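Before I ask anything, let me first share the structure, which is written out below as structure tokens.
Only one protein chain is missing from this complex, and each of the others stays in its spot.
Chain naming follows the written order as A, B and C, and within any one chain the residues start at number 1.
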């Protein structure tokens, strides 16, 4: 049986398969249908300082091989999480990665400081795809300086592994990866959802209450792979690959592109045990292909050298 | 029967349905399977000054509800186009829009000047998703200044309608639309393909010879609609909507989002008469829904006001 | 809550574009209560990507039935499911109607395929010894499905069967003259109908439970995708899939 362990900074995961933020509740929401002890870790729904109601309906629409969501980061807030969820999560034999969202740098800091006082959190993942109210709602994650500042400030507050979750809705995602690596992040997670929109041509209205939403699922896998590969060429810190991972083969592709671990998102809605099946599948894949340690696959993509710039014309 | 005519600058199209560059050859490549006189116009394959061989195989891979291509702008060059294709195109009763690609601002100018000497071209569409060799291959279309310069220089060279085709692989596509509108472009076309990647997990190699390619098809429609809507809020000049349009409903959605016309791309590969069927369907849709002029649909999306920034959290 | 593959025993078109699909699903059947739903994966392709939710229509031992119309890709595939074909189902999901409690007569109100939960609801109400009256509304006579129901009155938009007009008007006409009894309304159907019904229930101060719909990604409470606004209380929204689908009409804003 192959060794599936991987490391992200000081964090060792028993295997590289995590569930993605916002796609598995707080981790303990469907015990009947999934065995979280089998996976490498749980990334919680994004936590903000105060509870957030989230967006009005409709929040969900299906698209071709994908879906749009406009949840609005509805969450119970960090205090209720600590009081109501963390005690249960502590009982699990898997890494607990707290995902943090906020509308100001200060809020990011406050949420992390609050969590630092509690036992049972293995690492942090920072969702920077949030509007900065101080900057008139400019998305933190689309601005290198703001992304750098969040990383710098949070780095000072914790010794635990710090993952910055990057948005794909930028020109050069590798620029953001470099910046956060420079500020001492232990790794980057990508991709978050792509901005998308769906229209009801009969009613002539947007299908989502917020007009646009976040696109996820198999449709975005090619984009996610390209972003992960771009970042893998740019930074040395570990990458957590996310985007349209539905099965073992998809997970392997992300590892080959340079991801040290992966997160399963939308697939959880279709099959709450998708991530557990991928852990099994990954073990089989390694054994069948003579891979002793899953880390052998990380960045193992064979690329002919001399793919010239002009060839990069599409 | 509804009036399907639309205007882009001084160009009147008999209907808003065009075939997209690179997805219909030079316009006369499949006469047996399509009647180009039925559609609003033909956008040619991107033309460069000299013929281009394009990229090595493999150039095509299918993805979930989409496809990646890495053609490398293979084309016969502007002279052979003028000698071999244009005479045939002149015979068609539809708008001929020459799409231009280049690796330097000078080359963009030379190709356009060459075409200016010929009769039969209705308008130009400029593909700025090309590497600028002078800038070490930096993609023109991802840099507002370079995109502005191309527009400014070309605007001086022609009185014909000038469309700039924008790449979606940027943080704020509306910024680029504003810039080219400021430089006197008559309209913008969007979206070009999204950078994507596919991996053969058995061979552990990229599936495309150039590693990454351009993603198109139904998978990208939600992203394309969001970009068109974003641009429609930002500029007054006409928008040509492109991205995953497979049928009449898709075309209507783009018009509602703010596009004055649409282009059908990948759908041509599956059904070379897809665009003609959409023209028919659009007529029926208008008649059935009491639309006298198709222009009534342009930007007719009903959006509740006060969709707040915080709601824009996804 | 259970996930598994369950055999499709039959699919029949019982009225124009109205299908009944029968599943052999003992593990789910034994735990299902009226108003709960199943979340069904219609195929292993990524189109449709998400599961499709359907109320449990009728139960007969280990057999569960759903009733549906073909409106898109998922229901199209379901309607053509071959007998014996195993379907990937999660259920039972959601909270059921409150069938016990101190009311004498249950008033079942359904618009269109909102009739879906009524047969299993009727069966359980009878066990509780409740009197039952059923009010069905539909576009026209062909879309009225009466099986397994009690004391049915009908309203159709075109008057082709029963009262011409909405089922809520039908109820509004009936209530005033109805014998004094403690009643509870159980309803399922399009939102506008449920909105009107809530008002009516308020006027006549009759208890009223509504089964609500929403686009859903997960159906099990992990995506936050199915909110309904709450009239008052700490939280602004409840989740239809987890906190519902059944709500007291006084608690929600439609």
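The rule is simple: contacts are C-beta pairs under 8 Å (C-beta built on N, C-alpha and C of every residue); 3 or more make two chains touch, one makes a residue touch a chain.
In this text, all values refer to a predicted model and were calculated from it rather than measured experimentally.
Within the entire complex, contacts from the absent chain reach the displayed chains A, B, C. Interface note for the absent chain: among B:57, B:91, B:136 or B:290, the touching residue is B:57. Within the set B:71, B:146 or B:197, the residue that contacts the chain not displayed is B:71.
On the side of chain A, touch with the chain left out of the figure occurs at residues 64-65.
Seen from chain C, the chain kept out of the figure touches residues 45-47, 73.
One chain of the complex is left out; on chain B, the residues touching it are 22-25, 29-30, 32-33, 45, 53-62, 64-67, 69, 71, 74, 217-218, 246, 266, 268-273.
To be clear about the criterion, only the chains that are shown with their structure count from here on.
Path length between chain A and chain C in the chain contact graph, taken as the least number of steps between touching chains: 1.
Ranking all chains by how far their C-alpha centres lie from the centre of chain A, first place goes to C. In this assembly, the C-alpha centroid of chain B lies 46 Å from the C-alpha centroid of chain C.
Counting partner chains per residue, chain B shows two or more touched chains at residues 64-65. For chain C, the set of residues that touch two or more other chains comprises 46-47.
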